[in-house]
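Complex shown without one protein chain; remaining protein chains in place.
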Amino acid sequence: MVNIANPILLIAIPLLFAFLIAVLAPWLKKGVKYIPVIAFGLNLLVVFELIPDVLDNGIVIATTAGIKPPFAINVAVDRLSLFLVLIATLLGFLVSIYNLVYIKEEPAEKFHILFTLLVTGITWMIVTGDLFNMFVAFEVTSISAFGLVGFHRDKDAAEAGFKYLVMGSIGASLLLIGVVMLYAATGTLNMADIAEKIMRFTFKQKLLPYAFIFTGLGIEGALFPLNAWLPDAHPAAPSSVSSILSGIMTTAAIYGIIRVTVTIFNYYQVILFLILFGLLTLMFGETAAFFQKDIKRMLAYSTIGQTGLFFYAFSLGSINGMQGAFLQMMNHSLAKATLFLVVGGIIFSVGSRNIDDFAGIGRKMKLSAFLFAIAAFSLMGLPPFFGFWSKLKIIFATLERVNVYTIAFVVIVLFMSLIEAAYFFRVMQVMFFKEAKEEKEVREAPAWMLIPAITLVVIILVLSFYPTPVINFAHKAAADLVGRSVYINSVLGGL
Amino acid sequence: MDKMTEEQYRAISNMLRKRSLWMLHYCTGCGAMELPPTMTSRYDMERFGIVPYVTPRQADILLVTGYVNVKTLKRIITVYEQMLDPKYVIGFGSCAINGGIYYDSYSVINRLDAYIPVDVYIAGCMPRPEAIITMFKHLMNLIDSGKADGYKRYKQNYEFYKNNQRKVLG
Amino acid sequence: MDMSLGVLLATPFVGGILAYLGGKIHRWVRYTFAILFSLLAFIEIFFFYNTTVGNYVWGRLFGSVLVLQINPISWIFAFIVTGISFLVILFSINDVEGHKGLDFYYLELLFVEGAMLGITLAGDLITFFMFWELMSWTSYFLIIQGGKKSITAGYKYIIMSVIGAYSMFVAIAMVFGRAHSLVFKNVSMLLSQSSPAFVIWFFVLFGIGLFVKAAVMPLHTWLPDAHSEAPSPVSPLLSGVLIKMGAYGLTVLFYGFLSVQLIGKLAPTILPTPLLLYIVEWLAAISIVLATFLAILQEDAKRLLAYSSISQIGYVVLGIAMGSSLGIAGGLFHALNHAIFKSLLFFVIGGVIYRTGTRNMSELGGLIKKMPVSFIGALFGIVALSGVPPLNGFVSKWMIYEALLQKKEVFLLIMAFVGSTGAFLYLYRFIHSVFLGQLPEKYKDVKEVPFLMQLPIWILSALTIVFGIWPGLAMNVIAQGEKFLGITPIKYTLYGFPQGTAMSSLKVINISSVLIIAFIVVLALYLMLPKERFVSQYDTYAAGQVVTPETKYNYSYGFYMFFGRVINPIFKWSADKMYEAWARATKVFGDYMRRVYTGNLETYSSYIVVLITIVAFVLLIGGKLW
Partner (left out) sequence: MVRTILIAIGIPLLAYGFGVSFMMFKRKIAARIQRRYGPTFIQPLIDTFKLLSKQENISHGIMYDLGPILALAASMTVIFFIPIPGMKLMTGSADLIALLYIMVIGSLVMALGAGESANPNSTIGIARALTLMLGYDLPFVIVVITLVMKYHTTDLYKIMQMQTGGHWAMWLLPLSAIVGFIVTYGALGEHPFDVAVAPHEIATGPMAEYGGKHLGLLMINHAFHIYIELALFVDLFMGGASNLFYFYAKMFVIFVIYVFFDEVLPRFRVDDAVRFYWRWPTILALLGLIIVLVR
């Protein structure tokens, strides 16, 4: 069987299929919606092939056009990127199944093209080893995201899309300026090569490019002052898209920042300053979410809060901290994606996004309410669920050095997770314990929409009751990340 | 032999009832003013063991002092029935005997005896404390000789009393 | 068969799931599973009577091993948990018959029992904390099943217990930072070597979590709402068992992790007990007195019992925080007794609510003729709770008083005693307004509660007598527990205490036997006298007025209004108002923070520019802000 464990295929296959959709659209008409499913199915196979290789030798490198790395564009999948790629392709596959039923409006094939491009962009950004490639992938994702946010073509979707377009393009241009500065300084675009050459520069010379790249990626990664577009964009987008946006796109951007800060710039002094960003994002996200009446805006703000939480965990700097960050990333992606899919189904049947109209859902839509509850419990960090282990890890990591600052951080983090629990509970109280006002006939969501949510919840439950393999995997991933020299040598020397 | 103890038991219980008569402090008409002097130091009825008590359950004597109109009769009957068995009723003054100066008024009861069995009457339009003391002495003698049996009469011809009461109270 | 701790811990959870699934099939399948598994858990407990099973490893996490253990102290609390939960399930079969969502209710009931069992069996801090939070959540789901008002009560309950849980979480994280293994032995070893400041931090943070659950005065405001609004079979579980977990936690904290000498070292010991424990004692004493005064002024029967739970758990905490072996034994024994008679009282009032539908004391009355069994249960409950000799409340209160006298802590004894005299007031109020007095017209045809609801009342009343006359039964387990904790166990006999332990000896059997003989003598005299005839409740002294069913000839509203005039000035300042003020403050603060997202594009882009300058500036000065 031909060896398909080549990361480049991860990008090639979906691009090919996206192109195919455009070509076959006139003939296949309705059949077009099955192509993304096939695309991401194949991608998923490739990832499953990749897992054993990465687990054995830590990193898998593949170069295009066969020539040596400093010049060729290479693709590197180490443990951390495998971790995220797995989530991305899994979500992509499941949401594409969700889209089979969810997308009814006219320009269906345009939606599917943009959707495939969005997920490919994300996987590309995670997998790439070349800085300029990261910029291209960033462009592809942003543009397809702008299109998808404005898909519903009503007033607030258009306004949200436009706002996101402006902010996104500013971000992309800042990122480009940063990359160009780095290219001018080091002469190469390959991440590992830059990482090696950049050592010679003093702290001050590395300052400006880092600032630009950090802000560029920060806009996409929903950090504190830069995330103003997110609360409008995610609710306006169709639920399937917003589950990808919240689930994996912001996480990919944060991965970008992590890769840049640690592997390339090796900025350990800066990391403590980033804690401030993490905490501010967490605080603003959670408190804002507490006051929302619209369920999707509430989930969007909660995404900001959770991103703040795992960015704070990453910026603790220690291996335990990063391990906690990766666990929280996984927990958040899976749980938030389920929440958006389930909420999509509920809005699909109830017809309104206001939380008060969800009264009595617990009785009428038993399965979706149950899925919502499990995902919410895991996100909040209730004991038996996966979120509890990640929150435990983050707090333990914070308090490795007990001083006034760390206790203050812990108090803020716990208070915010209390607020998060409070507003999720408010929704569940309405859903389960309030009687529906008028007897509107509310059917359960269609089967195809529920299957993705069910698989995600099953994964969450499996992780909750048997978390040890994932925890050890995250620990090794954190160790690899911190040991940046391993990455550099393997990319440069290893071929 | 037991008849003798039966006899002795009745004698002792009569003696006990004679020596400790508890008076129900229940005053209907104008006669109540006569009671404080009999209780306090000048005439001191406590010498004979007569003490004013508040609730019918604890009292032995029901003093109907003064005129009895229809509304009060209802209360008197309830109180009388709430009192425990060896109970005695004393009619104070002429109003209890035959309605006194209100004999022809529409609401006053003329003969108290028709409604509840009265053991002793005291004549006089509000008898003085000396008369009350002699009445108590007389009542004690009646109890001793066993003739003060108003409560038995009430039980024997209960129907008679009830008809009279129903006639008046409706 | 060798019964491992894992099987014991799993029984309630498995029972809960089976009951939930069984409920889908048929009503009775659910009930059989629920009763079967809670009874099984109760029986399994007896396999571990007086045995100390060491570390049963059930998991490994972040380098620290997750362990279960059982020792005589945790055996007592496990016995309370399984026993009372079994009775609660028996009671709730008839009581919550008509409600919706019953499968979920039984699932939660058994999960709470499992969580509390987990706490008592926990051998290391992570398991302890995990089951602690699980207990808070599952009991929250139970509370909010009690109707509309219970949702707000539940909300307040969960916020306060989660704040307590998180303060405990910080304490555990601090210890994990130092000693990477969180098994109780390592924790106590670490604490004995670390600096006093660290130990005080740990004591305070861990203690706050426990005080919230044990409803010690300043942190008690959730209890009256949660216990009175919860569905009637859940209240006995809450006040009978849930607050005992706080007491168990305190025992583990004071004598498991730290020891009396270690706490003594922390601060100057001019006082009879170490300073930290002395503060805890004063908190407990204050909560005894104030909770009793509050209970006296309550109008709603369940709120009255809830406040009485706060004052009784004050005794337990006072006993445990005392440090002397007699005091700790008294505290633990009172925890057991309180679990028995408080659940008994809540079962009785649950039955009354089941039949009459109201729990407002001024509407009830005269139920003794219609519900004699509940009256007997209530009678045993209040006699036991007020600590009157023949029943079990007396022995444990007596031990706590003697221990206070031995340690010469006089003012605490005064407050404890006033609390117990105050108990007579509100207990008489409870039994009088519900069972004695005039029977209102609308409750004329009230029947007795069905048999399944009477069973817990019979069992618990019997238990109050058994532990009242033979306190020795409970004493040998408590003495074993004290030996495990390293405290000199108390000397005891089956009927009381010999000369040495307390200030002077006690033989409970003498008191009860003399009482019974005297009762027989007086009864004989009474029967010789002339027979008495029964009289209806309307044939009563009303200064001649004829009492008819319409005239509400009853004194039950504002029962202690005159006493209220004496103590009302104390309650101007209440902890509840303070917490509401804080809640409003956080809401306002949150509102301001929300203003950041203005909504127009220009401000957003200005944010970006501002950010770049900040990042650049910070990097310029070397990125080291602190």
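Each chain carries a letter (A, B and C) given by its place in the written order, and its residues are counted from 1.
As a convention for this text, a contact is a pair of C-beta atoms (placed from the backbone, for glycine too) under 8 Å apart; a residue touches a chain by one contact, two chains touch by 3 or more.
These numbers were taken from a predicted model, which means no experiment stands behind them.
Chemist: For the chain that was dropped from the view, give me its touching partners among the shown chains.
Modeler: When the entire complex is considered, the left-out chain reaches B, C.
Chemist: With the missing chain put back, one of C:V57, C:L473, C:M503 or C:L620 would touch it. Which one?
Modeler: C:M503
Chemist: Of the residues C:I43, C:V535, C:A583 or C:L620, I need the one that contacts the missing chain.
Modeler: Hidden-chain contact among the options goes to C:V535.
Chemist: List the subunit B residues touching the unshown chain?
Modeler: 13, 16-17, 19-20, 22, 40-42, 44, 46-49, 51, 53-58, 60, 84-86
Chemist: Tell me which stretches of subunit C touch the chain missing from the display.
Modeler: Contacting residues on subunit C, toward the hidden partner: 366, 368-369, 375, 379, 383, 386-389, 394, 397-398, 401-402, 405, 408, 410, 413-414, 417-418, 421-422, 424-425, 428-429, 431-432, 436-438, 496, 502-511, 514-515, 517-519, 521-523, 525-526, 529-535, 537, 539-543, 553-556, 559-560, 562-563, 565-566.
Here is the rule we use: only the chains that are shown with their structure count from here on.
Chemist: In graph terms, nodes being chains and edges touches, is this line, ring, star, complete or other?
Modeler: Shape = line; chains linked end to end, path left open.
Chemist: Go through A-C and B-C and name the pair with more C-beta contacts between its chains.
Modeler: A-C
Chemist: With centres defined from CA atoms, tell me which chain sits nearest the overall protein centre.
Modeler: Chain C is the most central one.
Chemist: Taking each chain's centre as its mean C-alpha position, how far apart are subunit A and subunit B in Å?
Modeler: Spacing between the chain centres: roughly 99 Å.
Chemist: State, to the nearest whole Å, the distance from the C-alpha centre of subunit A to the C-alpha centre of subunit C.
Modeler: Here the centre of subunit C sits 45 Å away from the centre of subunit A.
Chemist: Between subunit B and subunit C, what distance separates the C-alpha centroids? Give it in angstrom.
Modeler: That gives a centre separation of 60 Å.
Chemist: Among all residues of subunit B, which ones touch two or more of the remaining chains?
Modeler: As it turns out, subunit B has no residue touching two or more other chains.
Chemist: Which positions in subunit C are in touch with at least two other chains?
Modeler: Answer for subunit C, listing residues that touch two or more other chains: there are none.
Chemist: Quick check on the complex: what are the subunit C residues that touch subunit B?
Modeler: 539, 541, 543-546
Chemist: Which residues of subunit A touch subunit C once you look at their complex with the stated criterion?
Modeler: Touch residues, subunit A against subunit C: 163, 166-167, 170-171, 174, 203-204, 207-208, 210-212, 214-215, 218-219, 225-226, 228-229, 231-232, 267, 269-270, 272-273, 276, 283-284, 287-288, 290-291, 320, 363, 382-384, 388-389, 392-393, 395-396, 398-402, 405, 407, 410-411, 414-415, 417-419, 421-422, 425, 429, 433, 467-468, 471.
Chemist: List the residues on subunit B that touch subunit C in their complex, please.
Modeler: Within the complex, subunit B touches subunit C at residues 26, 55-57, 74-76, 78-79, 82.
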